[in-house]
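Removed from the display is one protein chain of the complex; every other protein chain stays in position.
Chain nomenclature is as follows: A, B and C, assigned in order of appearance, with residue numbering initiated at 1 for each chain independently.
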Amino acid sequence: MYEQIAFYLFSALTVGLFMVTVLSKNILYSMTSLAAGMVLISGFFFLLGADFLGVVQLIVYVGAVMALYAFAMMFFDATRDIKEKNTSSALVFLLGGMAALLLVVVFAAPIMGENIQASYPVIEGVGNAESVGMVLFTKYLVPFEVAAVMLLVAMIAGIILAGKKMDHSLTTVDDPINVQEETK
Amino acid sequence: MIGLSHYLIISGILFAIGLVGVLRRKNLLMLFFATEIMLNAANVAFAAVSNYYHDLTGQMFAFFIIAVAASEVAVGLGLLIVLYKKFGTLDLDDLASMKG
Amino acid sequence: MEKYVYIALFAPLVSSIFAALFGMSSKKNFVGVIASLLLATSFMASATLASYIAEGGAAIHVTMMEWIGAGDLMIPFGFMVDHVSVTMMVVVTLVSTVVHIYSIGYMDHDKSFNRFFSYLSAFVFSMLVLVMSDNFAGLFIGWEGVGVCSWLLIGFWYHKEDVSPEVNPSISPSWAANEAFIVNRIADLAMLVGIFVLYWNTGSLQYDVVFAELPHLDTAILTTAAIALFIGAMGKSAQFPLHTWLTDAMEGPTPVSALIHAATMVTAGVFLVIRANPLYSMDAVSDVSYFIAALGTFVAFFAASMALVNRDLKRIIAYSTLSQLGYMFAAAGLGAYWIALFHLAAHAFFKALLFLGAGNVMHAMHDELDIFKMGGLKQSMRATYYYMGIASIALAGIPPFAGFFSKDAIIETAFNEGTLILWIMLVVTAGMTAFYSFRQVFLTFNGDHRYKEFGIHPHEMYKFVLVAMSPLALLAMIAGFFQGSFQEFITKLLPNYEMSHHTHELVYYLGGLVLVVAVSGIALAWKKYGNGLKRDEKCENSFIYQLLKNQYYIPHFYAEFISRPYALVSEMMWRNVDMKIVDATVDAIAHILYFSGDKTRKMQTGNLSHYLNWMGVGFVLLLIVAAITTVIG
Partner (left out) sequence: MDNILSVLVFFPAIAGLLGFVVDKGSARVYGISVATVELLLALWLWMSFDTANAGMQYVELIPLVPDFGINYYVGVDGISLFIVVMTALMTLLGMIGMSIEKEIKNMIISLLFLEMTMIGVFVALDAIVFYLFWELSLVPMLYIIGAWGGPLRIYASVKFFLYTFTGSLIMLVGMLFMAYLYNSVSGVWSFSLTDWYALVLPENYQIWLFLAFFAGFAIKVPMFPFHTWLPYAHGQAPTIGSVILAAVLLKMGTYGFVRFSLPLFPDASVMMIWPISVLAIIMVIYTAMVAYAQEDIKQVIAYSSVSHMGIIILGTFAMNAEGISGSIFLMLSHGIVSGALFMLVGVIYDRRHTKLMSEFGGLAAVMPKYAVIFGFMLMASVGLPLTIGFVGEFLVLLGFYEISPIGAILGGTTIIIGAIYMLTVYKRTFFGPVTNEKNKTLPDLNGKELTALVPLVAIVIWLGVYPKPVLGPIDTSVKALISFMHEKARSDIAKDTITLSKSVKEAK
């Protein structure tokens, strides 16, 4: 009963908030509703017993990613309304609607593999964070490390692209060597 | 009783919302937002499947998706800043330079 | 004895290669002399072999080496000298020796003198391979070889231009050469089929093996083989409907006409039927044999009729050759193989003589061939006149010359077999033969000197040429007396053919009848042409005359209904089918790809949003597929 109420509440709210994100003309509204939606998504995760994932969602998405967006927005003129030529919105909504409908059809259809064997079954009596940790640091160790490297790379890339010589755009300079010399 | 299908359907609807955003918006930042929505929709589906099949693989996937999303935002936003500095806009209609 | 076989066979080849070495240099008399000497050597060797065989020697088989060996097929270069082939060898080498010597004189002024001897000797070699081979494949080598030499020699004066058929029915030497080659090829295909049939049913192509197997074969197979081989023979021997090339082949130098298109090559068909007599004398193929006889008779009559009105000296002789070949086929078809062979030999002598005589006339008349423009040549060309007279008497079948014995035997055979229609036609043809032979002789040598208005001063041929012709003249006169001994000689190999008792009683009446017909033909010719040319407009404009003059419109028919449509269809195949259908289809596929790329290029607007829209479309399409499969599955 609890679960049902929570599910429908979260569903209604996320759908609503994300609609606002997608349709709003103001970036600030969009971002705020997106952040709110993310929080509610973590609610789904808690409902689904993926506690660790929910926490990660909150920390990474709502915390880090949204903060990053917020900072980035400061470079742009965020308070102004965005002027866009939203042509052929009929097509867009047709495609979106069809996609939703079809996804519903596909997902509503009985899942074929009723006898799917769980390759990393949830261990009874062990907490979610523990079991995630066990799988992550055994079976998924290599991907985990790769992901870590990827994050590092992304961080450096972000710094290089946005930081340092903020008054020189690396893509517009004709002679990168001179820029390097200047930076020295 | 809330079943797997419920979660999958809500995930589908969320994905479709993200898709509408991707298709409709011209502002690159908005496209990023829409992409995040789609990624989150996928995460919900993964978590749901993981839960209903008692298999942690789904959560692992969702976990990595979050990692990828974080990196994407970091790099993507950096690029957006460069782009904005160069062209002074983030509107795709103004950025079309690769006409075939 | 084997060495004589090799000498007889390879002396002409050596001669050919020797002459070919000088093929591109200017005229060298010694080339002709050496070629003639080598040919004479070959004749000597052949004669030696003939006497050896005549004295009762066993047939000689030599196998030089393996030629083609694949699967179960084994074809050697094998040669066989037996009664039939030795007869042919003697005839071929004799006539060709004479023709070689004759050519030294005749080709005197031709700048391609050496080349001519090379071709001529190559022809003799091919012909010898043809007659001496001990298997069908070897026969086919010679068969095609003589075809090529014939092509080379008909087209010897290749530099002449094509003219319209009204001016010269042969159009040009090169045209005539191609016609001869292609028509012969049609028959050769049938011959190949005959060879295939025999191979797949007897497992060999050796004569002895094949003939030994024949009695075990189906009637259908035998009939197929007999028909196919005979069609092959029809091409080489220019039987209707493949006859048109022979008269056109007269474009070649006259010695060539004498050797190839009278004495030797065209008789190859007859030789084939004689060689394959075990096949053709079988009861199972009696219908085919009868057809051969009937066709031969028809051709004899048909060709003679065209000779009646022709004005071209060489073409008249060519028609008479055709007609005589018909006689030979009639005899062979009726089972009288030895008589056919006898007529073949006798005909070779007097017909070669006739052609060589015609060559002298041509030489004298500066290549003018229209007998209406000649006349009264006997004063200036007495020897030639006698030679042609002898040959014509022999051809007309007046005793005691050779033609009487051989031709009369054929006519008797037709009577003996009870094929009355054939007999009547052959008798009538004998009369026509006499008429046209003497029409030609009288128009050429007797009467007024019509050539004078064209400013021609005829002169006799060189002495040595005339001497060289004498053996042929002698044989044309006396060959008939050897009929009995020849029969005795040849029937050791060939089935004997004896007249029935009834025919034997009537033989004098029959011979007398033929003789009367022939003499009346000559008399008619004398009456009409003996004292010069009197043209009869009414007769010349009559339908029959025009029909005969235009060769029954057969060349015209072939040109209109075979050559032209072939060219048109070929052109259409290329321009319409190949270019517009086959190739266009390929190009159309390429164009579809190209245009679809060209059209879809507009999708590349450079606007990311548009790309994303297209991506959305693709995503939805994929979803549709997924949905359909989940719902259905």
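As a working rule, a residue touches a chain if its C-beta (ideal position, glycine included) is under 8 Å from a C-beta of that chain, and two chains touch if they have at least 3 such contacts.
Predicted, not measured: the structure shown is a model, and the values here were computed from it.
Peer 1: Which shown chains does the chain we cannot see touch?
Peer 2: Across the whole assembly, the hidden chain touches C.
Peer 1: Hey, which of C:Tyr4, C:Trp175, C:Tyr319 or C:Trp423 is the one touching the hidden chain?
Peer 2: C:Trp175
Peer 1: Which listed residue, C:Leu21, C:Ala58 or C:Leu73, touches the chain dropped from view?
Peer 2: Counting the whole complex, the residue in contact with the absent chain is C:Leu73.
Peer 1: From the list C:Ser121, C:Thr202, C:Ser406 or C:Gln487, pick the residue that touches the absent chain.
Peer 2: Final answer for the missing-chain contact: C:Thr202.
Peer 1: If the hidden chain were put back, which of C:Leu21, C:Ile186 or C:Leu622 would touch it?
Peer 2: Touches the omitted chain: C:Ile186.
Peer 1: Residue-wise, where is subunit C in contact with the chain that is not depicted?
Peer 2: Listed in rising order, the touching residues are 23-24, 65-73, 137, 140-141, 144-145, 148, 151, 155, 158-162, 172, 174-175, 178, 181-182, 185-186, 188-189, 192-193, 195-197, 199-203, 213, 216-218, 566-567, 569-571, 573-575, 577-578, 582-583, 585-586, 590.
In this text, only the chains that are shown with their structure count from here on.
Peer 1: More C-beta pairs touching across which pair, A-C or A-B?
Peer 2: Most contacts of the two pairs: A-B.
Peer 1: Distance from the CA centroid of subunit B to that of subunit C, rounded to the nearest Å?
Peer 2: Each chain reduced to its C-alpha mean, subunit B and subunit C end up 91 Å apart.
Peer 1: Just the number, please: Cα centre separation of subunit A and subunit C in whole Å.
Peer 2: Comparing mean C-alpha positions, subunit C is 96 Å from subunit A.
Peer 1: Using CA atom averages as chain centres, what separation in Å is found between subunit A and subunit B?
Peer 2: Those two chain centres are 6 Å apart.
Peer 1: Which subunit B residues reach two or more other chains?
Peer 2: 19, 23, 25-26, 93 - these are the residues of subunit B that touch more than one other chain.
Peer 1: Two or more other chains in contact with one residue: find those residues in subunit C.
Peer 2: If we look for residues of subunit C contacting two or more partner chains, we find 613, 616, 619.
Peer 1: What residues on subunit A touch subunit C, complex-wise?
Peer 2: 88, 91-92, 95-96, 98-99, 102-103, 105-106, 109, 112
Peer 1: For subunit B, which residues count as touching subunit C in their complex?
Peer 2: Spelled out, the residues of subunit B in touch with subunit C are 19, 22-23, 25-26, 31, 92-93, 95-100.
Peer 1: Within the complex, which stretch of subunit C touches subunit B?
Peer 2: 601-609, 612-613, 616, 619
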